[in-house]
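A single protein chain has been omitted from the complex, and every remaining protein chain is retained in its original position.
Up next, chain A:
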Amino acid sequence: MSITLISKEGAQFLVSKPVADRIGVVRDCAYGADFWLGYAVATDDSMGITLANVTSSILSKILVWCEHYKDMEPLVDGDSNMEFPEWDMAYIGHDMNQILFVLEAADYLHIPGLLLLACKGIADVLDGRNPRGICDLLGIVMDFSHRQEVDMDKENGYWRWFLHPT
């Protein structure tokens, strides 16, 4: 059985059931509550599901991930110290724009594993940068009031004093 996914631009993607099952929204649309009760629902092969918030390029990228994980469980536990597989990190890359689009789409489509991977991808880009570097990267203007800056200086000074008392 296969399901047709329709992107924001109207492009159609024909995906197999194991791949579509990775997408929570599609799974719920295609099978509804009966899926969780264990009944196989006979759906029409020509069934199409419109994903109005996902562009074609992002949907095709997401389907690559779903295809890869159709037979495996992705990492979904952010608490653990488990590292993401090499394939995942190569897949998500370092392009901030694209990762953000994948993140939004994964949230919209309810794909927890991909959502965690996208968060990890963005965190890797931000990791190790000082506040000024993050501002430059994201085009953020520091909007702290004078009082907030004083408070932060005091807090950071307190912390620095703890680490280096001399």
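Worth a mention:
In this section, a residue touches a chain if its C-beta (ideal position, glycine included) is under 8 Å from a C-beta of that chain, and two chains touch if they have at least 3 such contacts; residues count from 1.
Definition applied: contacts and distances are computed from a predicted model.
The listed choices are "F-box domain-containing protein", "ubiquitinyl hydrolase 1", "Replication factor C subunit 4" or "Proteasome subunit alpha type"; the UniProt protein name belonging to the chain that is not shown reads "F-box domain-containing protein".
Across the interface with the omitted chain, chain A contributes residues 4, 7, 10-19, 21, 35-40, 56, 59-61, 63-64, 67-68, 70-82, 85-87, 90-91, 93-97, 100, 103-104, 107, 115-116, 119-120, 122-123, 125-131, 134-144, 148, 152, 155-156, 158-159, 162-163.
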